[in-house]
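For this view, one protein chain was removed and the others were kept in their places.
Labels A and B are assigned to the chains in the order they are written; within every chain, residues are numbered from 1.
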Amino acid sequence: MLKQIEGSHAMAEGIALCRPEVICAYPITPQTHIVERLGEMVRTGELKNCEFINVESEFTALSVAIGASAAGARAYTATASQGLLFMAEAVYNAAGLGLPVVMTIGNRAIGAPINIWNDHSDAMSMSDAGWMQLFAETNQEAVDLHIQAFRLAEELSMPTMVCVDGFILTHAVERVDVPEQAEVDDYLPAYEPVQVLDPNDPISIGAMVGPDAFTEVRFLQHYKQTLALRLISEFAGEFKKQFGRDSGGLLRTYKIDDAEVLVVAMGSVNGTIKDTIDEMRADGIRIGLVTLVAFRPFPVEALRKVLVGPKHVVVIEKSLAVGMGGQLALHVDLALRNVAGAPQVHSVVAGLGGRPITRPSLHRLFRRALVQPWEGTHFLDLNEEVIAKELHYVRKVRRSGPTAENLLRRLRTGAQKPAAD
Amino acid sequence: MTNGTTSAAIQKLHFYQKGTFTVGNRLVSEADRSVQASIDRSNALTCGHRACQGCGEALGARYALDAALRAAGGNLIAVNATGCLEVFTTPYPETSWQIPWIHSLFGNAAAVATGVAAAMRVKGRPEIRVVAQGGDGGTTDIGFGCLSGMFERNDDVLYICYDNEAYMNTGVQRSSATPPAARTATTPAVGPQPGNVFGTGKSVPKIAVAHGIPFVATATVADLHDLERKVVKAMGIHGARYLHIHVPCPLGWGSASQDTIRLAQLAVECGMFPVFEAEHGVVTGRRKIRRRVPVEDYLKPQRRFAHLFTTEEGRKCISQLQAMADRNIAEYRLFDWEGDVE
Partner (left out) sequence: MKRPFAISLDVGTSLANLTGSWRTSRPVYVDRLPPCNNACPAGENIQSWLYHAESGDYETAWRTLSIDNPMPAVMGRVCYHPCENVCSRSQLDEAVGINSVERFLGDVAIRNGWRFAPPQADTGKRVLVVGAGPSGLSAAYHLRRKGHAVEIREAGPFTGGMMRFGIPKYRLPRDVLEAEINRIIDLGVVMKLNTKIDHVVDSMQAGRFDAAFLAVGAHIGKRAYIPAGSAAKVLDAVALLRSMEGEDKPLLGRRVVVYGGGNTAIDAARTARRLGATEAIIIYRRTRDRMPAHDFEVEEALQEGIMMKWLSTIKRMDEGVLTVEKMQLDEKGFPQPTGEFEMLETDSLVLALGQDVDMSLLDGVPGLKIKDGVVQVDSNMMTGYAGIFAGGDMVPSERTVTVAVGHGKKAARHIDAWLRGAIYTPSEKHELASIEKLNTWYYADAPKTVRPMLEVARRQSTFEEVQGGLDETNALYEARRCLSCGNCFECDNCYGVCPDNAVIKLGPGQRFRFNYDYCKGCGVCAQECPCGAIAMVSEEI
């Protein structure tokens, strides 16, 4: 059913269609509207046969989901940013135990400095925890990915994160086609756990595993994710058959056939990039886009297939590995490892902490890739003047104070040194 | 048989000469015997586990879970925090558990149990009961947030803390359940104030009572009947329940392996470990001291307190510990003074 609806609410309704049995809620912006709406649906009876539990922390939220999942219930929770870090131990644990929890990440920056706006630092911080991670481009895809995520997670007995950009998706009111229950029921079978806490067939789950078997346990996790590379495409295909639209998959391409520059990105920014590409194509620049949906498992083969050919690849990402650079760019490098005639990869960090990624900035950036390709990491729209002043000040004054506050004052006053001095 | 008042008085004592405090008693009916006395008891925790010799926690866990298992008619799921109990029972490729059991993390046993209970409810299997268990570290420290949340939501979980008063699994470090003056690896018996610091630590049983949950009790491995009665009582209630079992640790306490039960007994008899129960925030029962002893009797067999017996300062510490015990005794009315008729 087509609805003008806030992204969070659309996702909530899509999640409800998956018949989750245990939902754990703990507030953190920007995912709150999802669980609020789910809670409301449980209260009103729109979502039946579901335990909605208000917990006291994200760590507990995922822990409750772990217990519920191990006991055979379809379990769901959502979080973001600090919350994801606070539950980090449980994130690894759910994956290690092979429990198919589905969790929405309302992507948000990680402090300090504290920041509630969107970037991908949170999801990237947990990318090696053993979860599958799918990034939504639109609210429609956000809804659809949750339905696919439950199927994928339960098929492989491996938890899955659906990553949706905070505010940009969660708080945007757009037209979304919320599927019918019967269709979802056809697509998503009931949860059939591979192991379950059952007095009639007792087992011990969560053994201590030493050097004799730990590597094998880890290998099997890794192996399952390689299986997911096939299943993600397969389930996206079935989804299309059932619902009639393209959603999910490992990656999507846009105008790549003759491109000499390819952009690689994840999440909602792809919309802006496509608009920019359309405008540049109108100017005769052969540029195309690869939208990554799956970050875990990372689709090395699929990516290599589409990236080999053009001369330049620009990787735009909303995350930064401090001291290293762009993480996604590094992953793209991996896809091109040992490939003859591989394109040059240019890394761009953009949109950190919710900074808008504008079409004019993208225009400048993409043109530069053609005429003045760069090595290292480029920071889009970095205020170099402020940086220079701060660096100068820090060099002069030992007790220079907190950088974030210094920058804010400079931006506000243009003063040479912080006003507080 | 005679009748009348004498007979009634005798009847009261009828089986009490032998077996009041023993595990079994051939003179009472099967139904009135302890679960542990049963020839076909479940042994939820079976042989071959790797607990140290004389482990109080292994004993307490089997006592509690066998009783819970019987009370639940076999429908029991256990959630375990990281710690000795987890490590010594489930090193790959062997487990000592005979019931469905899950270990997730150190600090989340209460929360995982909440999830299991929620699953049982949603699956329409409310007869399957959930027990969470952990050591004092996993309960009073790192797992405390989850525990408190489970309490305040009144989730249908019986949480059992096996309190051996320090982080034994990691090599005997101080926890918030470590008694003052005790030597641990992080409160060494050196310097002007050797051992754990006075005025620190917390009583999680008391905090549990403050949550107003349906049932809170303390127990020890020295009084099986009291422990089993409390487990059975707890299992008869739905909602959040807390059982705090004092389990001596020969390794961490520096005591002889055969003294495990004796020490648990002395801890109660000197007043250091009050055994009581509470319902909905109100203390409703206490286990009276039977043969009161000075705290020295309890401290002396433990090397973690050995430094108290060698110096004048140590003697003062013993007085302080005695004062703590006396406060417990007064607070919970653990001792019948002459003329104190209840």
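We adopt the following convention: contacts are C-beta pairs under 8 Å (C-beta built on N, C-alpha and C of every residue); 3 or more make two chains touch, one makes a residue touch a chain.
Please read all numbers here as calculations on a predicted model, not as lab measurements.
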| item | value |
| --- | --- |
| Touch criterion as defined above, residue of A:A213, A:V339 or A:L411 at the omitted chain | A:A213 |
| Footprint left on chain A by the chain that the document does not show | 96-98, 157, 194-195, 201-207, 209, 213-214, 216-217, 220 |
| Chain not shown, touching residues in chain B | 1-2, 6-7, 10-11, 13-27, 33-34, 36-37, 39, 43, 45-51, 53-56, 58-59, 62, 89-90, 92-99, 101, 224, 250, 256-262, 265, 291 |
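Basically, only the chains that are shown with their structure count from here on.
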| item | value |
| --- | --- |
| Approximate Å spacing (C-alpha centroids) for the pair chain A, chain B | 45 |
| Footprint of chain A on chain B - complex, ascending | 74-77, 79-80, 86-87, 89-93, 95, 97-105, 107-108, 111-123, 128, 145-146, 148-149, 152-153 |
| Of chain A, residues touching chain B in the complex | 21-22, 24, 49-51, 53-57, 59-60, 63-73, 75, 89-90, 93, 97, 197-199, 201-210, 212-213 |
